[in-house]
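Here it is, the structure in full.
A single protein chain has been omitted; all remaining protein chains appear in their positions.
Here is chain A:
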Amino acid sequence: MSTPGAEAEEPERYEVTLCWRDGRETSLLVARDETVVDAAERVGLSLPYGCLYGACGTCTGKLLDGTLEHRAEPRALKERHREAGYVLLCLAVPRSVCRVEVGATVQADLVPNPWK
């Protein structure tokens, strides 16, 4: 929502669309140096989180489209999770327009019940 003439000072921002599993979708603008969790908080949207430093996985989302980068080591994700597109939204900053699956149930995909 930049005002004319202000673009030069403002950091680059990308539209990130959050997709909940119940079908709800919301888009917001996330700056290059802002995490998706922070951006969501800023606009009053609730995303799950816990540690806020990449250890717990509570904020796990799944990248459906676009590019997100982790700005620190995403310790809660194993190699197989990273390859499958899971991202930690407390560390993820946008590098393009993105679509991300969000909500508390995404985290539960990481580790299924091992006995079942």
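Definition applied: a contact is a pair of C-beta atoms (placed from the backbone, for glycine too) under 8 Å apart; a residue touches a chain by one contact, two chains touch by 3 or more; residues count from 1.
Rule of thumb we're sticking to: contacts and distances are computed from a predicted model.
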Protein name (UniProt record) of the chain left out of view, among "Carbon monoxide dehydrogenase", "Selenium-binding protein", "Tryptophan synthase beta chain" or "Amidohydrolase family protein": "Selenium-binding protein"
Given A:V43, A:L64 or A:V111, the one touching the chain that is not displayed: A:V111
Those residues of chain A which, in the complete complex, touch the missing chain: 20, 46, 48-58, 60, 73, 75-78, 103-105, 107-108, 110-116
